[in-house]
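Only one protein chain is missing from this complex, and each of the others stays in its spot.
What follows is subunit A.
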Amino acid sequence: MFFERALIFLTILSVAFGQTDDEESFLFVTKQTINRFLVQNKEFTIKYGLYNSGPTTVYNVHLDDAHSFPIDQYELLVGTLSAKWERLNAGANLTHIVVLKPKQSGISNSTCAIVTYQKSEKNTDVQKTYSSEFGDVYIMTSREYDRRFSSHIIDWVLFTAMASPCIVFPFFLWFKSKSKYEALVTKEKSSKKAQ
């Protein structure tokens, strides 16, 4: 009897304490690329989304992703890979854009970004969370991209230059005989008129 009562009491206690986890906020971080293709020496745009689920504001949010994109493989064009925000309200979301330029082609691996934040303004305990990742990506060479997407004007100009002998040579022959024939015809007409 006593044991049953104690058990019931304990379960009520654990449920009551378990409820307090809902009052804390948790930050979800997504990391994705909005590129259709990754091309060497062309812009590589990464979008970080931070979402605060939960009822309270989180403070001192730090995003650090410099380890995923080492400086010898990627050049930073726009934005920063280490950013901080003072606060993120409950239910709000943030976007952060970084544009890089890959220097090398081939398969590249990128890891998660690390985000740290404080759950309350006074309590300086730092909570660490990891973002999602997009894993292995294939960076194609600029030649492959140009083959599909560039305007090919130069290719057509070269083609015209190479095809022109086939067109110009017969044209020249025809024009020569045509002008000779027309000269003959006008000569005949003028001689007929004279007669």
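Observations on the model:
The rule is simple: a contact is a pair of C-beta atoms (placed from the backbone, for glycine too) under 8 Å apart; a residue touches a chain by one contact, two chains touch by 3 or more; residues count from 1.
Definition applied: contacts and distances are computed from a predicted model.
Missing chain, UniProt name from the options "Integrator complex subunit 11", "Isocitrate dehydrogenase [NAD] subunit, mitochondrial", "Nuclear pore complex protein Nup85" or "Translocon-associated protein subunit delta": "Translocon-associated protein subunit delta".
Only one of A:11, A:56 or A:80 touches the absent chain when the whole complex is considered: A:80. In the complete complex, the residue from A:67, A:103 or A:152 that touches the missing chain is A:152.
Contact between subunit A and the unshown chain involves residues 34-37, 39, 42-43, 45, 47, 62-64, 77-80, 82-88, 92, 94-97, 99, 149, 151-153, 155-156, 159-160, 167, 171, 174, 178.
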